[in-house]
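Here the structure comes first, spelled out in structure tokens, and everything after it is commentary.
Certain chains of the assembly are absent from this excerpt, and the rest are unmoved.
Letters are used for the chains, namely A and B, taken in the order the chains are written, and counting of residues starts over at 1 for each.
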Amino acid sequence: MGYKLVSRKEKPDNTVVKVGNVIVGGDCLTVIAGPCAVEDREQYIQVAGYLKKLGVQMLRGGAFKPRTSPYAFQGLAKEGLDILAEAGRVTGLPIVTEVMDTRDVEAVAGYADVIQIGSRNMQNFILLKEAGRTGKPVMLKRGLSATIEEWLMAAEYIMAEGNSDIIMCERGIRTFETHTRNTLDISAIPAVKHLSHLPVIVDPSHAAGRWGMVAPLAKASVAAGADGLLIEVHPCPNEALCDGGQSLTPGNFAQLLGELVPVAEAVGRKCKCEAKHLVKKSII
Amino acid sequence: MGYKLVSRKEKPDNTVVKVGNVIVGGDCLTVIAGPCAVEDREQYIQVAGYLKKLGVQMLRGGAFKPRTSPYAFQGLAKEGLDILAEAGRVTGLPIVTEVMDTRDVEAVAGYADVIQIGSRNMQNFILLKEAGRTGKPVMLKRGLSATIEEWLMAAEYIMAEGNSDIIMCERGIRTFETHTRNTLDISAIPAVKHLSHLPVIVDPSHAAGRWGMVAPLAKASVAAGADGLLIEVHPCPNEALCDGGQSLTPGNFAQLLGELVPVAEAVGRKCKCEAKHLVKKSII
């Protein structure tokens, strides 16, 4: 019993996911950025404005944070959702945020433009179904040790609810290598594009777990055919409550955007981000 | 921010989990058995009676089944819980069953004697908290690619809710080896016993994914110090709706119980199962 609806055999042409004015899976590279967690209203609104100026197409930020330790910062919950919504209104950018509890799906769908299913919940099948039923676009992160087939099967759970607005997000898998937090499975990009019609984006920040590697991995992902990137940017990574070590500063992120443009063009992608010229003037 | 409450440093003596008259983590080996999924009332009641006669101390069976494919049998849900409850009443044995949705925790806790958190939900932190709050004993299966530390951290989520009745269940991890479904991490038994005061049991059925390996892995687990075993037994594995390939027939299971007695005794464990003599007469 394999996947059917998400298979390219079933639908040979690419699925293009529309989120407001933003398109994922088309000619343009889609860049989604923001801090790992929503920590503070003022800080989030400010960084959102900056990202908007750089040409970022969607904002990310976690209100509910899945943390290995019960004693780590768990997110601002409802307050975080309010901040995200405000940032969305102020910038006009769509918002991507994670939902972890079936009981929160309806509420999160009321705030978010894209519902994120995190790695640890990739096989939380009830959550997949509920997210599918909202009709909202769903970003489905690959599980830490999910095979590509299991990942596509998880997408099938969503699509079987009548929702084909699914964005697959590769974020690194668990291997024996300890130098990186996870091992970015770059091959997953052509593999999913071959097996399925769904768009694929990459989260190089969680894959590497080291900010110094985000730029080369982002470029590699685009060169391999990724439809977009999900990148952690924090105004002050050293003070971040979550995953600071893998977050880019706004300055480093602006530089990366500038460097991405020729790579995207080299593989026939447009890059709507205005980063190319913005990077030359200092914004922050 | 590591684990605290589940650490052996915090509590040097072993935690003994009491489930009715059954004890997990004491001198006796605890054997839990049953089919993977509850499929049919009559069949389940019958096999439960048989397992009771063999000396099995708890019954297992899934009413809610996490399945890779949305098109696979998903369990009987509420009807399955009713059958489990009936089997519990008829045999007098405690029932272990899985919960997958936070919205079902209260209902499942009303039926189950032990709430099972499955591998795919080991880092479904909300579910861990809700299960902890019920006050019922929780069996926490190790995630497919969870480190021992992450597994203990997941237990910490439960214990931080005031619930220390936690049974850790090793069920194999994901590796490159494809001969077995998963790789039973036998070292996890002494590791968890060393790091934590919580009892550890082993599910050799899911680890191997091949019924022919269940017996050697079960014996190895007991020899390595496991406090119990969780074994799939199905009256007719070839017709099982779920995981038939790894289920023992009642006859093979009875034989295994007989073989386990001397192994348990060799490492200083008692084996309350009457299997030693029962296995000699034909029951089914």
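Please note the rule applied: a contact is a pair of C-beta atoms (placed from the backbone, for glycine too) under 8 Å apart; a residue touches a chain by one contact, two chains touch by 3 or more.
This is a predicted model, so every value here is computed, not measured.
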Copy count of the single sequence across the entire complex, 2 present: 4
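One rule holds in what follows: only the chains that are shown with their structure count from here on.
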Geometric centre distance via CA averages, chain B-chain A, whole Å: 36
Touching residues (chain side chain A, partner chain B) in the complex: 1-4, 66-72, 100-103, 120-121, 123-126, 129, 144-145, 150, 153, 156-157, 160, 174
